[in-house]
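What you see is the complex with one protein chain gone and the rest in place.
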Amino acid sequence: MELFTDYTLRNVTLGSMLLGAISGLLGCFAVLRRQALLGDAMSHAALPGIALAFLLTGQRDPFTLLLGAAIAALVAALWLLAIVRTSRIKDDAALALILAVFFGFGLVLLSYVQRQPTAAQAGLKSFLFGQAAALVERDLWAMLAIGGPALALIAIFWPQVKLISFDPDVARSLGLPVRRFEVLLTGVLVAAIVIGLQTVGVVLMSAMLIAPAVAARQWTNRLETMVLLAAGFGALAAFIGAWISAQGERLATGPVIVLAMSALTAISLLIAPERGLLWRRWRLMRQWQIGNGE
Amino acid sequence: MAFAVEIEDLTVAYGDKPALWDVDLRVPQGVLMAIVGPNGAGKTTLLKATLGLIKPAAGSVRIHGQPYEQQRRLVAYVPQRSSVDWDFPTTVLDVVMMGRYGQLGWLRRPGRAEREAALAALEQVQMADFAHRQIGQLSGGQQQRVFLARALAQNAEVYFMDEPFQGVDAVTERAIIHVLRKLRAAGKTVVVVHHDLQTVPEYFDQVALINVRRIAAGPVREVFTEANLRATYGGRVALLGANGSAGAVTTPTPAPGD
Partner (left out) sequence: MLTPQLEVQLIAVIIAAACALPGVFLVLRRMAMLSDAISHTVLLGIVLAYLISNSLASPLLFVGTAAMGVITVWLVEMVSGSRLVREDAAIGLVFPALFSIAVLLISRYTGNIHLDTDSVLLGELAFAPFDRIELLGIDLPRALIFGGGALILNAILLALFYKELKLATFDPALAATLGFSPAIIHYGLMTSVSLTAVTAFDAVGSILVIALMVAPPATAYLLTDRLPRMIGLSVAIGVAAALSGYWVARWFDVSIAGAMATMAGIGFGAAWLFAPQRGIVAQALQHRSRRERFAVQMLTLHLLNHESTGDAAIECHPRHLIEELRWPPAFANAIVRRAEQSGLVRRQGDVLCLTEQGRALARDL
């Protein structure tokens, strides 16, 4: 297949799939811990970090920019938690506020960067909607270097992570350091976001965290299966997206991936056994028919 | 007498409002104690502050004579059912095994020993047949029994339960009472936040009457009197028993929320 043989296409396809798998898996915890939209806020909030990292270092290499993004996202998450804890502002308003303010500040910095005479600033804007087509091998390694440790941490502390996601109060009564784990899970979410910024961009990143988890949840009742399925769905959607956008001239990869993922989710919500809406309706009709037959 | 739980001067405040004022409470070993009081009296707060889930403004907690922080292993907690998401993708057996995670330590995976302890605990609450069900498919009473089984799997000495009888069916209520009595027979101590005044004399040995402050605590026969109940509920209690301790019902009162 051309997607894997052509050098550029291979990077795009592999990179997108890697992103889909990692963000799909890590997004499960955000969704289960009722923080689905925290990912949205943090990915928007990453923008000023990218611009600042560039302004301060003058570098466009992915590690520098993504480090800036990660720091900004973490600062945003911490401020958000502080606002909710110390004031009467509820989390929905805090999320929307942080998202818009950080992003607005990011735009201020970007517009400032764009007036710089250097050519190096070109491409910073691609973080808005992502530019999968520009992925090079170096970016893939960056994704692995960030995503690998995040996944390893989840694997090592699997029982604890599971318990804390389900019942933090009992976890605390058992003596687990729940606070530290919450910081860890937030950090891991930041890692997932940072990986996706180059490919799907800050605006659509939240879909890559939420949709695979929601889709996977419909097919299984076990957390272990759910995270693996979510990784699979994420990778599959990325593959489909990369393939479709390779066909047409003016089809940006990021939005196509998000649409493919949305379609997978919609299908899951409708037909998944036991939970799917159509499945349940079908079973109801069967029961009704059997009831009438007797 | 040896005390399983010694709470001293426990005070909790939410902002300006004190939720608990200088509460002292001693629970002897091997008893079933009910914590009783009107809505908003701080019953759940008392439990959570005892377990360190809420930071108290003052006070200390000792379990079997030692500070609570050193004795976590001896304590099991059964939270209110509504405190978790029952659509979480996990099975009954998995939830019960979580009770063992405290003893598991870092990096070790739950294995055969944890599994067997969990199955035995499920057996005790008559839920063994449901081990592989998804938790969302259970009825309220079954969910409550799963939580109880998780605490049993911890094999603790002291059990704290937050409203285990809230909204459960008669089968579950009997099953829970059966388990509580078995725990008492084994010398364990159980502290239960309880709502139904009528069943207090039947189910419990000891009772603590709480309304932000401790009104009274001790053996049900001595403490569960009309005078004490009036002091706790502020005259909104109608007692049925002639001797003042046989049984009591609360008249419906507007609930300001717990």
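Points to keep in mind about this one:
By letter and in written order, the chains are A and B; residue numbering begins at 1 in each of them.
Heads up, the rule we're going with is that a residue touches a chain if its C-beta (ideal position, glycine included) is under 8 Å from a C-beta of that chain, and two chains touch if they have at least 3 such contacts.
All values reported here derive from a predicted model rather than from experimental measurement.
Considering the intact complex, the chain excluded from display touches A, B. Taking the complete complex into account, A:A93 is the one of A:L78, A:A93 or A:M285 that touches the chain left out.
The residue from A:F63, A:F105 or A:W158 that touches the chain not shown here is A:F105.
Between the chain not shown and the residues A:L37, A:I71 or A:L144, the one that touches is A:L37. Mapped onto chain B, contacts with the missing chain fall at residues 8-9, 11, 13, 16, 18, 21-22, 24, 57-60, 213. Interface residues of chain A with the unshown chain, by the touch rule above, are 31, 34-37, 39-40, 44, 83, 86-90, 92-97, 99-112, 115, 125, 128-129, 203-204, 206-207, 209-211, 213-214, 217-218, 248, 250-252, 254-256, 258-259, 262, 265, 269, 275, 277.
Following the convention adopted for this analysis, only the chains that are shown with their structure count from here on.
Spacing of chain A relative to chain B, judged by their CA centroids, is 40 angstrom. Against chain B, the residues of chain A that register as touching in their complex are 32, 34, 156-160, 162-163, 165-167, 169-176, 217, 220-223, 225-226. Within the complex, the chain B residues that touch chain A are 48, 51-53, 72-73, 75-77, 79, 83-85, 88-91, 94-95, 98-99, 101-102, 104, 106-107, 109-110, 134, 136, 150, 154.
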